[in-house]
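Missing here is one protein chain; the remaining ones are kept as they sit in the complex.
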Amino acid sequence: MVLGAEASFLNPDKLLLLVVLAATCGCIIASMVAARAGSVPRIRRIAGLEAVEEAVGRATEMGRPILFVPGIQDMDNPMTVAGITVLSRVAGTAAQYDATLDVPVSRSLVMQAARESVQAAALQAGQPDWYDPERIRYITDEQFGYAAYAAGAMARDKPAACFYMGCFFAESLILAENGNAIGAIQIAGTAETAQLPFFVASCDYTLIGEEFFAASAYLSGAPDQLGTLRGQDIAKGLIALALVGGVVMATMKVLSPGAVPASPAEVAP
Amino acid sequence: MSRSIALLICLVGGLTMLVSPFLPMATGWANEVTDWFNILAAMAFVLGGGSLLKVQLMRLSARGPGWGYSAVTLLAFVVTLWVGLGKVGVVADASAPAVAWSGKPDDEGSAFWWIYLYVMTPITSTLFAVLAFYVASAAFRAFRAKNLEATLLLVTAFIILLGRTFAGVVLTGWLPDWASGLRLENLAVTIMDVFNTAGNRAIIIGIALGVASTGIRLMLGLDRSYLGGDA
Amino acid sequence: MSGTLDRRWIYLAMMLAVALPILWNGVTGKTFPESPTPPSQACFDAIEALPAGSRVLVSFDYDPASEGELAPMATTFLRHLMHKGLRPVIIALWPLGPTKAEETIANVMKVDFPDRVSGRDYVNLGFQTGNEGVLKVIGTDFRKQFPVDRSGTPVDRLPIMEGITKVGDFPLVITISAGYPGGKEWVQYVSSANPGLVLLAGVTGVQASQVYSYYPGQLRGMLAAIKGAAEYEALVSAAIDGDRVTAPKYTEARRRMAPQLFGHLLLIALIVIGNAMYFAQRRCKAVAP
Partner (left out) sequence: MSDVIANQSEPTQGRWWIGLFLVIAVLVAIRAGIGEGMGRVYVQTESTSYVSTEGEGGRVSWSAVPGVTEDSVTIDRDVFRTAGQYRAAEAAAPGQQAIRLSWDRTIGLWLAAFFTLAVFSFLAGDNPAYKLTESIVIGVSAGYWMVVAFWETLVPKLLAQLAPDLVKAWCMPNLEGGAFNPVALVPLGLGIMLLSQLTPLGRHVGRWPLAFVIGTFAGLKMVSHVESDIIEQVRATVLPLVVSSEDGSLAAWASLRNVLIVTGVLCTLAYFVFSVEHKGAVGRAARVGVWFLMITFGSAFGFTVMGRIALLAARFEFLFIDWLWLIDPKGERGMSVVAAVMQSG
C-alpha cells in the first residue's frame, strides 16, 4: 500500500496547514528575492516609526535618558525578539547622538540578547565606547516587581523618551501612565491585543500588532527586509480572497433551493 | 566563524521545528524543546542574578544617594534565595514523611511561604490594583471626542461601562421587549460579539503574518542583531 | 490649556468611589439586584439540564492574582453542581489552581454538603504542566495525564472516574480561566474536537473580549468578569435559597458589584468632564485666537 506508507510519513490531517504554511512562506521569500533583484516596494508611512529619531533627538537636547523596555517575556516569545531588533535600531540612533539609553529587562536571556544587540549597534554607528553593559541590566522576573522598579525609576530619572516594544501584560498601563506623568514622548509596540487599548490611550504613538513586527524591517531600510513586508501583503491578499470565496460559497449554499436552515453552529462560530 | 555557526544553528533549529508537525515521528519534539528552553532560562538566572548583585554592590560601595535602598535589595534577595533553596521551615510531604526534603518550598508555614504571602503578594497585588487609578486618569485624558475615531472609542467604552453594571438596567431597562436589543446590557453584548470579534480576528491574522515574516528574517539571518558585533 | 487638574484628585475620587461602597455594603449587607444576560443564563441552563449523578470536569485555571474576579465564580459553580447532585472532577492547568480548588472545596463541600465524599462525589486531581499539551493528551487518554488524585490515590480506584477514559466522556466541561492557558485553549483543543461536549467558561474582564468570539458556538455559556459572576450567583441563589437569606460566602460577587458600579460611574463622569473641558477650551480658542 503506497498510500499507507505515505500517510505514515506525512501526517494527513495537517495537509491544510502544510499548504497554508508553504503559501505564506512562499509569498514572503519570493518578495524578498524580488526585492534583492531590484524590485524594492514603497512602504507606507508608519507614524510611530518616523517619530523614533525625533524622540531620540529630543532626549539628547534635553540631556535626559531614553528608556527602552523590551517587554516582560523571554526570548521564546516572538514579540521579545521583535523588540530586541527594534532596540538595535534605537540604540544605533542613540549612539550617533551620544544619548543615554537605559534598558532594564525582566529576563536573564533577554539581557544577554539586548547587550549583544546594543553593542553591535554601537559598533556599527562607529561609537564602540558609547556601549556600557551596566545600562542593560536584569531587574526581576516578577511582572509587578519589574513594574515597581520602572515606575520608580521613571519618577527619579525622568527619561525624555520611552519605548515599550515587546510583549506586555497588565504592567503596560503602569509604564505608560507614569511615562505620561513625567511628560516623556512615548512610542509603544505590541501584539498583545488586550494591552493595545491602554497604549493607544496613553502613548503618543502605538504600533498595532503586525505594524510592530514590521518595525525592524521598516527601520532597517534594507531592500530584502522591506521585500518581506510586501510578501506579508500578498499573503494578506490571498487570505482575503480565500475568505471572500468561502463567504460566497456559504451564502450560495443558503440561497440554493432546498437548502436546510443553517444550524446554529454554522451561523455563530 | 562563531557568527556563521550561530546562524547555521538558528537556521537548522528553525527548519526542524517547521517540519516537525508534519512528521508523525516528531510529535514530542516541541515539548522537548520547550523543556530545554526552560532549563536554559533557569540556568541563565546565574547571569541575571550576577547582574543584579553587581549593580547593587556598585551602588553600595559608591555610597551615592540612596545606597541604603541597594543594601535592602541585596538583603531581600539573599534572604529569599537562602530560605527558598534551603527549604527553611518546610515539613516533609504527607506522601513521604520520612524524607525531610520532600516538602514543597512554599508549603504553608515555611519561611519562603511567609515571604510570598506577606511580602510579595501584598506588593504585587496592590501594584496590580493601582491600575484602577491609572485607568481613570488615562480615560479622563485620552477619551476626547476630537474626531470620528476617538468618538467611536469613547462611545464604545461608555456603553460597555454602563452596560456591565446596574446603571445600565436603570437607564434602559424600561425599553419594551421588541426593542430589547437596544438595552445597554444587550448593546454591550452585541459590541463584543460583532465589532470586537471582527477587529480582534483581523489583528490576530495580521500578527500571525508578522510572526511568520519575522521568523523567516531571523532564520535566513537577515536580522542578526541579537548575535552581537564582533566576529 | 484650561488650567491644570492634578491627577491626584482623580486618584482620590477613585479611592473613595471604591472604598465607601465596600464599607456601606459591609455594614448594611445590601446588594443590587441582577438581571442575567444571555451568556450567564446559558451557563445556568446548561448545568440545570444535566441529570443528577452526571460527572462534570471543572478546571481551575487561575491563581491568587485573579481571585477577586474568579473565586466567586468557582464557589458558585461548585455550589450549583453539588446542589444538583452532579459530580465535579477538578483539574488545573495553572500551578496554583489546586490550592484554590482545595479552598473552594473546604468552603462549599465540607461545610454545606458534608455527606459528599471525595473520590465518589467529587475529586481534585491536581495540576499538570504542559499547558495546551495537557488538553491534547486528555482528548484521547485522560488517565495518562491525571493518573492519581491529589492525595496520591490512583484514579483507577476512584468510583467517580469509572468509565472515564477521555475528556469527551464528560457531558459538561467548565473552565475558570485567568489567561493562558485558559478559555481560548479549551475551545481550540477540547470543544472543537468534541462536538457533543458542552463547554462553559468563567473568565476575567481582560480575557472576556478575546473569548467572546467563541460564544455561543464552541462556548455554550460564559461568565464575563465580576458582573457575569454576580448574575450567575443571583440565578443560583434564587434557585437554591428562594426567599431565605443567602449565606455571605455566596454573595461575594454581588457585594463586589457596588464598588464596581461607583467606579464605573466615576469613570463616566471623568470622561464627560474631560470632554466638557475640551470643548469649552476649543470654543475659547475660536473666540480669542
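Labels for the chains are A, B and C, by order of writing; each one numbers its residues from 1.
The working rule: a residue touches a chain if its C-beta (ideal position, glycine included) is under 8 Å from a C-beta of that chain, and two chains touch if they have at least 3 such contacts.
In this text, all values refer to a predicted model and were calculated from it rather than measured experimentally.
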{"item": "Visible chains that the absent chain touches, using the contact criterion stated earlier", "value": "A, B, C"}
{"item": "Chain not shown: contacting residue from C:Arg7, C:Arg55 or C:Arg79", "value": "C:Arg7"}
{"item": "Hidden-chain contact residue, picked from the options A:Thr60, A:Thr140, A:Thr190 or A:Ser216", "value": "A:Thr140"}
{"item": "Residues from chain A at the interface with the omitted partner, ascending", "value": "16-17, 20-21, 24-25, 41-44, 46, 75-78, 81, 109, 112-113, 116, 138-142, 144-145, 148-149, 151-152, 155-156, 180-183, 193-194, 196-198, 200-201, 208-211, 214, 218, 229-230, 232-233, 236, 239-240, 242-244, 246-247, 249-251, 253-255, 259, 261-262, 266-267, 269"}
{"item": "Absent chain, residues of chain C that touch it", "value": "1-2, 4-8, 10-11, 14-15, 18-19, 22-23, 25-27, 29, 66-69, 95, 152, 188, 204-206, 208-209, 213, 224-227, 248-249, 252, 255-256, 259-260, 263-264, 267, 277"}
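Note that in this section only the chains that are shown with their structure count from here on.
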{"item": "Innermost chain, taking as reference the mean of every protein Cα atom displayed", "value": "B"}
{"item": "Chain A and chain C, separation of their C-alpha mean positions in angstrom", "value": "32"}
{"item": "Per-residue overlap in chain C, given as positions that touch at least 2 other chains", "value": "7, 209-210, 213, 215"}
{"item": "Sites on chain A at which at least two other chains make contact", "value": "170, 193"}
{"item": "List of chain B residues in touch with chain C within their complex", "value": "31, 94-95, 121, 124-125, 128, 132-133, 135-137, 139-141, 143-146, 154, 157-158, 161-162, 164-167, 169, 173, 185-186, 189, 192-193, 196-197, 200-201"}
{"item": "Partner chain A, residues of chain B touching it in the complex", "value": "18, 21-24, 34, 37, 40-41, 44-49, 51-52, 54-55, 58, 120, 123-125, 127-128, 130-131, 134-135, 137-139, 141-143, 153, 200, 203-207, 209-218, 220, 222-223, 225-230"}
{"item": "Touching residues (chain side chain C, partner chain B) in the complex", "value": "7, 10-11, 13-15, 18, 32-35, 37-39, 64-65, 130, 133, 151-152, 208-210, 212-213, 215, 224-225, 227, 257, 260-261, 263-268, 270-271, 273-275, 278-279"}
